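The block underneath contains the structure these notes are about, expressed in C-alpha cells.
A single protein chain has been omitted; all remaining protein chains appear in their positions.
By written order: A, B and C. Residues from 1 in each chain.
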C-alpha cells in the first residue's frame, strides 16, 4: 500500500470535507500518498485528479459540501464506464480507493470492485442515514439539526397563528431524517415512507390535540411519503382550518457540519485507512453499537436498513 | 392618557414580542395601564384581552412570534366589524391603541381611526419591509439573516454539484427581502416583482458567469416574481444544465429576533408610547434617515415605498 | 406506582427540560401522576413542588436551563438534610423519584436511597459527560457544539492575526468536553486534566507546526488542566510570539439543546419511567454501546468513567 485515491460521489453531505481531511492526514502519517478524483465517478473515468496533502486539506474541516465536487454520472452505471474507472486505478497505481458517499455510490463501488484489484473501502456520508452497516452516517446529525432549527422557527409562526403546518423534510424513500427531526422538534405527527399512514389516524390525532387545548400542530413528513398539497387539502376539508406547507429544501444538505458529523468523519476516515493498510477491501466502515467497525460492502449494498419503529411510537407518546 | 391597548395583526414577524415588551414597560414607567387584545382584530371585535404588566412580558424579548397571537380577520374588512372594534375601545376606556403589524394592519387601523376617538399609533413589523414611512421594519433584519444563512448552506451544495439554484424567498408583491438577501449572500442574479426581468438578461448573465469560470450560480427570486418551475425549465432549456429549486418557507417569519430587530422594536415601542402621551394619534413610528420619527398613518397607507434600484445595480456589479 | 417526583439538581445542562417533558408525558400515558420539586434538593427538603402535566410541559422541549430550577444545597450533604428529603417523599406518597443531574446529584440520590423506600432513578444530564454507565450525557452534545462554534470563530481571528490562541473550555476535573471539542474543531493541541502534558511536547508541536507552514494554532485546554495565563507566558517565552487567551464561559451550559441532546433526553426519560413501572430503583439510565440501558446507581457513583485516549491520539494525528 503506497498510494490511495479518494472520491466523493452522489449527493453531498456535511462532513465529507472532514472525512477527506482525516483520510489524507492519517494516510500521510502512515507514509501513504493520496490523490483525489474530482467530480465523483466522472473524475475516475476521465482520470481527473489532484494530489491531496496535509496542507491542501487545511481549513476544510468546518466547510459544507466537498472540495472534490460530485456529480451524477449515468455513464458509470454501465459496465463500459466502470471499466474505464478500473483502468484509471490501474494506470495510476492506486492500491486503495476510499469512496465517500451514500447507497448509490456504494453500489457503484461494488460494481467497480469486480473489475479491479484495487482495494475499495466505503465511508458512509449521506443525510439520509439509510446505509446498512452503520448506526449513523456522516452528515445525518447536521441535517437533523438544520431541520430542527427550521421547525423550531416555524413553530413560532404556527403558535402565533394557531395553525397546522406540514413541514416536508428530505427523504425520497426513507424516513430516518423525518423521524429523528420530528421526534426532536416535538412534531405532533410524523409521516414516513416506510409506513402507510392512514388519513383517519392523522385526523384523529389533530382532533384529539384540539380537544386537549393544542391550538397548533406540526406535521413532519418525509418527501417521499405522499403529496403535501393533497394532505393539506384533506386536512383542511376535515378540520375546516387553514393548513400551511413548508418544504425544507437543499439547505438540509449544506452548512458547516456539527461536531458529531465531524467526529464520525474523523473516526470513519481513520478506520478506512487502517483497513487498507491491513490489506482489507470491499468493506464499508461504520458505527455499530456505538463502536467503529466494518462490514462487507456487498452486504451493505444488498441489505435494507430498518427504521426503528419504537422511536416513532415514542415520538407519538411524547407529542401528546 | 390612562390606559392603552396593544394588538398584533397580520403575518407575524420576529421582534413583535420585543415591541410588546417595550410598549408595556415604557407605559408602566409612565403610569399607564396596558391591556393586550388577543388574535388581532378579532380580539378587538370580541373584546378578548388580558392585562399586560412589566412581569407578564418578562422573558419574551428573544422569542419569535407574538404572545398576543394573530389571525386573518375578514370580518374586520367591512364597516360593521370595524365599528364593533371601536365599541370595544370605547367600553374598555382605551385612550390609545398601538397596532403592531404590516401594511394590511395599518389599513385596518386607518379604517378604525375613523370610527373612534381613541388615538391610534402604528408600529411597523413585517418581514416584507414594505411600509412607507420607515427605512426598516421590525423583523426585516431577522428574515434577511435567516434567508442568508440558508443561502450560504445552499451554496455549499451548489458549488459541490456545480449547479444552478433558484432560491425563492418570501415577498408576494415586493422585493425588499429578495434584494437585500440576494446582495448580502452574493447571489449571481436577483429577481424582484418590481422589475420585469428579461429572460435574455438572465441567460446572458449565466453564460457570462460560465465563461468567467463560475461553475455554480444562485438566483434569488421573490415569491411574487414569476414561477420558479417555469424559470428553471427555461434555464435548463437554454443552458442544458440541471437547475434546482429551493423555496425558503415560513421559517423566514420565525426565529429569535436579531439584535437589530430587537433594537428597532425597543425604539419604536418607546416612540409609540411617547406619541400617545403627547396626545398624537393616527401616526406610524419609523426610522427615517436613521432617526426614530413618525409620519401620518394615512400617508403611510396611501404611499408606496420605493425599492432602491441602486442596490440592485450594486448587487449585480458585486456578483461579477 | 401511582405518583412520581422529578427533580433537577446541580449545574444545569441543555436538554434537562426535554427530559422533564419526556418523563411527564410518558408517565401520564401510563396513568401516573407527576410532581416536580423545585430548586433541586432544597425543594425536596422543604417540600416545595408543583404538579406537572402534559400541558404544563408544553413548549419547553427547545428551552435551555430547567423550569424546575436548580441550586447548590450544602444542607443536603449531611444526613439531617437527606432525612428531611426522605420525609417529603413519604408524606407526599411519592412512589418513584427521577433525579436529573450529574455526578454530585447522583451521590445525593444514593444517600437519599438509603433513607427511603421510594424507588430512585437517575437520568444523567451534565455538559461534563463524566458519568460512569453512559456513553454520553444529556447536554454534552450541545456544549460541544457551542464550544466548536466559538472555536471556529476564534480561528478566523487566529488566522487573520497569525497568532496562537489558548481556548479554555469547561471541565474542572475531566476532559471529555475539551477532547471532543478539540478534535472536532481541529485544535492543534488539546490539554486535559487526566494527562500531565509536558511543556516540551507543547513547544515541540508548535515549532513543528510553524515549520510546516501553519501560522496560527489553537490550543484547547480544559479549565482544570493548568493555568491558562501561565501557559501563555511560557509559550510566549519559548516562541517569542504573542499568545491570546479566550475563556468560553457559562454559555456552554445554556442554549437550545441540539437534536441529539433532545433525543437522549427523550430516550432516557422514557427509560426512567419504564424502570419505575417495573419496580426497579437505585439505577441510572444511560446509553451503553449505543443502546439505552441501565446500571446500578451505586456502581455509577463509585466508578470513574475513562477518557478514550485513542481519541486524543487521533486528534493529534488529524491536526498535523
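Observations on the model:
We adopt the following convention: a residue touches a chain if its C-beta (ideal position, glycine included) is under 8 Å from a C-beta of that chain, and two chains touch if they have at least 3 such contacts.
This structure is a prediction, so every number in the text was calculated from the model and none was measured.
The shown chains contacted by the absent chain are B, C, with contact judged over the whole complex. Contact with the undisplayed chain is limited, among C:64, C:81 or C:281, to C:64. Considering the whole complex, the residue from B:141, B:168 or B:223 that touches the absent chain is B:141. Residue-level contact of chain B with the missing chain is found at 21-22, 25-26, 28-29, 54-55, 58-59, 61-62, 135, 141, 144-145, 148, 152, 159, 180-181, 183-186, 212-214, 256, 258-260, 262-263, 266-267, 270, 287-291, 314, 317-318, 320. In the full complex, chain C makes contact with the omitted chain through residues 8, 12, 14, 16, 39, 63-66, 69-71, 146, 150, 152-157, 159-162, 165, 244-251, 253-255.
As a convention for this text, only the chains that are shown with their structure count from here on.
Chain contacts in this assembly form an open path, with each chain touching only its neighbours along a single line. Chain copies chain B and chain C are related through a rotation whose angle, from the C-alpha fit, is 180° to the nearest 5. One simple way to say how far apart two chains are is to compare their mean CA positions; for chain A and chain C this gives 28 Å.
Contacts with at least two other chains are made by residues 152, 159 of chain A.
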